[in-house]
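A single protein chain has been omitted from the complex, and every remaining protein chain is retained in its original position.
Presenting chain A:
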Amino acid sequence: MSSESSKKRKPKVIRSDGAPAEGKRNRSDPEQEGKYYSEEAEVDLRDPGRDYELYKYTCQELQRLMAEIQDLKSRGGKDAAVEIEDRRILSCVHFMTLKKLNRLAHIRLKKGRDQTHEAKQKVDAYHLQLQNLLYEVMHLQKEITKCLEFKSKHEEIDLVSVEEFYQEAPPDISKAEITMGDPHQQTLARLDWELEQRKRLAEQYRESLSNKEKILKEIEVKKEYLSSLQPRLNSIMQASLPVQEYLFMPFDQAHKQYETARHLPPPLYVLFVQAKALFKPHEESQDDESDSDAEEEQTTKRRRPTLGVQLDDKRKEMLKRHPLSVMLDLKCKDDSVLHLTFYYLMNLNIMTVKARVTTATELITPISAGDLLSPDSVLSCLYPGDHGKKTPNPANQYQFDKVGILTLRDYVLDLGHPYLWVQKLGGLHFPKEQPQPTVIADHSLSSSHMETTMKLLKTRVQSRLALHKQFASLEHGIVPVTSDCHYLFPAKVVSRLVKWVTIAHEDYVELHFTKDIVEAGLAGDTNLYYMALVERGTAKLQAAVVLNPGYSSIPPIFQLCLNWKGEKTNSNDDNIRAMESEVNVCYKELCGPRPGHQLLTNQLQRLCVLLDVYLETEIHDDSVEGPKEFPQEKMCLRLFRGPSRMKPFKYNHPQGFFSHR
């Protein structure tokens, strides 16, 4: 029991520690619960209000006792000690009560705290639970939404429509009875079907690929075969060439030509076709090729660099030539050849031509004949007025204004001359009255002009060559008169040609005795001008000659100035005028045999004869001493005739005398 009582005391002491002791106590002595004094239980039993009253009473008592003690001590007496002692013991009891009360208060407090704490803990736990649950709810909600939003990959697959599916799919896949009601199953079934279809198609695809490979291989093999065939065929064609030549059927050549000709621009093509058509029956008189530069044709953006460096790019572009050209070689009877190269200017829609004359034998060019065969002027004015220095297409003027080209004249040396007959041969017609936006090449126009133009070209070349030869002789002072023209002149001609030179157009216009010709518009700048000097004794006759490019159908025109006993021209001497008339107006009888290339030389010879007649028939002035300078040797019926007292300038053949017209 003592141990129990000590244990009772221990718990008392221990109990002031609070809960841990309680806890310990609870663990160590669970069976002794009801046997000791438990202050906690007492707390529950006592009323806190009463305790508070007690506390207040006790405090009062204490104060009273203390005050009594104080009193006793201050009064000091003997009984005081016992009274004090009594009061002291009472105070101690009161102190004990206070302590108990304090303890109780503390215990209550602790309890209260503990209770609060517990409750709080509970609340916290609930709170936590709540939060957990809320959190979980949220989580679950998120999951749910995720699940709801989940797009299964199967929805991305383009499935065939439901009706089609039911139509096409075999029943063991479609399982209509199950799938009709159940969308999930339906989708599954559809996916199944899709899968199967795709597998099938993939299989087909693989098969086709392998087929294709096979076929490609076959093609390769065949290509090789063919390419090996080509050289063999070529060699056969080569071998057949001699046969073709032997049989006079140059198919190969013609075929090649026609192949290239297909790439020609329309006007050149028209020209090519028409020229071929014209010359078909006379193969030997012409040679017609279309000249091409195959690489040029591929890269048509780039031009041959023939124009000068100072040209603008824009101008170059405007004046661009088509890379293909047609070359026409006209062979004349005396083996001289006129080489014509026809070009097409793409942007300007006109054709140009470059000409060159080659002869069978080498020509030594006399000084005065420089311009006769020059490429620049040999084809000038083939038709009257066609000088080829201006573009025939009126629309070109606007194009030129845009790029600052004044006239095509500056570029004709490089580009060739845009003669009107060239345009006509290419079938291009530019009507002046109604300028047309696009002019297309016309075959009928070309064919109607081809023959005449070719004839004119041949005549032109031949007349120029004839002049060339004549000039060589004229420069040496010999007037070459052919034997079939001898009848036009008397046997003896004393006046001689001493000089034959070219003069410039400006110089001709400046001469004082050529004013009539200039005013009549017969001395343009497309003509060639010459000065001849005929002399006999002291008499000098100057003759200024206008040679029209259309010689010999258009006659040369002579203007005379005689220096003998003064200067005589057509303005002050009627006979000089008559001499000019003899040579200029009566030229038809001087043409000689066709084609009339002897006209110029015959005119010059006649001039010499006329001078002879003039000088010899001049009346001798009796007042002047000395014999006549020119004794009369010509047989004349009458020396003068008519009101203007003309000399007998007309020569009569074969009688050989001179008479008047």
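Simple rule for what comes next: a contact is a pair of C-beta atoms (placed from the backbone, for glycine too) under 8 Å apart; a residue touches a chain by one contact, two chains touch by 3 or more; residues count from 1.
Everything below uses one rule, namely that contacts and distances are computed from a predicted model.
K.L.:
Tell me the UniProt protein name of the chain this structure doesn't show, selecting from "WD repeat-containing protein 58", "AP complex subunit sigma", "Myotubularin phosphatase domain-containing protein" or "Proteasome subunit beta".
P.N.:
Its record in UniProt gives the absent chain the protein name "WD repeat-containing protein 58".
K.L.:
Hey, which of A:G76, A:G385 or A:P631 is the one touching the hidden chain?
P.N.:
Result: among the candidates, A:G385 touches the missing chain.
K.L.:
Among A:P242, A:G521, A:P627 or A:P654, which one touches the chain that has been omitted from the display?
P.N.:
Here the residue in touch with the unshown chain is A:G521.
K.L.:
Among A:L226, A:V243, A:A491 or A:I619, which residue is in touch with the absent chain?
P.N.:
A:I619
K.L.:
In the full complex, which bits of chain A touch the chain not displayed? Write them out.
P.N.:
Chain A touches the chain not shown through residues 381, 383-386, 516-522, 548, 550, 553-555, 557, 570-572, 574, 577, 580-581, 584-585, 619, 621-624, 637-638, 640-645, 659-661.
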